[in-house]
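Every protein chain but one is kept in place in this view of the complex.
Showing chain A:
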């Protein structure tokens, strides 16, 4: 529904899209100039938010007609402009029978739509809920008694005029209101994600905020919700924007040195200052990238893999944690042959839990394949839940498992990843009650009985700690990079900063900074040359 993961942030002036957009919009431009009185100003403004920026021409003469110069921004110029001037409507709450359904409109004809359905009443006061009788504007037939809200732009979600109809949630009511809205001139059904796209195009949401909104809508666990809400509040954007500002300033100083260093007396040390800013930025980016996958894990779930020798109780553990019978459990070794996945909410964190075949050698080809798959899954795991039978620790399969899986993982990650491991000794109910720890020589471990649920609380607490480390704690940590593209662009930025330090030719050094800034602005938006010039003229007295 939302334009998630679609890298339409590309705000670089050079990319062909904005340019072709700008030229494609020309005929509309012309209409504003030629027929400036047709339509309301806000309608004109909506025609193309992409090429407008906040600026007013200072005409000393009374303008011939209303100036079609609305506020606009070039940010997000990579996004296709919403189709011009149309007002859209859609059911914004879920489908199906429900108590209340919410229908929204956005666009210049929203006020007209609201009036048409609530005739003969006037528009309600802005942002105040009012009870109104809705009726079909064509037949006058009453549709429902509903709460309506009126959000005049730009103080609305999309930045346009918006209206909301909170109607009773029966399918007939909803379809009746939608049909009535469709009959109002200038209204059409919204396309998927169109409200958000309009909010983005009007600068109401930054790209990372749009991503946060998508995540919030899809959030299934507590930690995901916290993280998404923070991103929607613009925390990631704020962080990246801070970096981008530092970088823009460093670049502006280099650019000033290039464009004005020879002719004007710039202060000493302009380049040194840029160098030190770049160094600081490198440190900050490096620190943030160190475990950059945390945010992605939080967003799409950490991979937890349950492994162990046959018949240790892996499937029982999976069923216990997921609170449903995911895997078939039997006393027969080798019951689970394939990898079974189930998404679970563990202590508020999203986890993709995989049950695997017991690791052993010398069995039939089908089970052998299961073992191979288990091992493969083991390599990709963020968190390994190693399960052993507490009553069977001395068996060869248990020892072998300890030697090949548990000890190496405990000794530090074999392939440089930050895999974590929890050793669970299952079937504690088979141990003599109150007896000594059966395995004082083992690495740190937890005792559990899947049968009685004994030790489950301890396990959950341990899992919570591990997952918080893997996914980051969204209530205390700095904002996370929730998507691969965030990480990609931060890494690209960091690489370009490295090139800056190596370049001898100042123009090449500046180019490296431009590339670095380009990467950051793919996350934050913005990034035009004008920002650089603003800094140059603010910081230096240049020109003659």
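Everything below uses one rule, namely that contacts are C-beta pairs under 8 Å (C-beta built on N, C-alpha and C of every residue); 3 or more make two chains touch, one makes a residue touch a chain; residues count from 1.
Just so we're on the same page, contacts and distances are computed from a predicted model.
Chemist: Please identify the absent chain by the protein name in its UniProt record; candidates are "Protein phosphatase 2, regulatory subunit A, beta b", "Protein MTO1 homolog, mitochondrial isoform X4", "AP-3 complex subunit delta" or "Trafficking protein particle complex subunit 2-like protein".
Modeler: "Protein MTO1 homolog, mitochondrial isoform X4"
Chemist: Among A:128, A:290 or A:504, single out the residue that touches the unshown chain.
Modeler: The single option touching the absent chain is A:504.
Chemist: Thinking of the whole complex, not just what is shown, which of A:222, A:259, A:282 or A:345 touches the missing chain?
Modeler: If we include the chain that is not displayed, A:259 is the one touching it.
Chemist: Considering the entire assembly, which residues of chain A contact the chain that has been omitted?
Modeler: Given the touch definition above, chain A has residues 12-14, 19, 22-23, 26-27, 29-30, 33-34, 36, 51, 53, 55, 57-61, 63-65, 67-69, 74, 252, 255, 258-265, 504-508, 510-511, 514, 529-530, 532-533, 536-537, 541-544 touching the missing chain.
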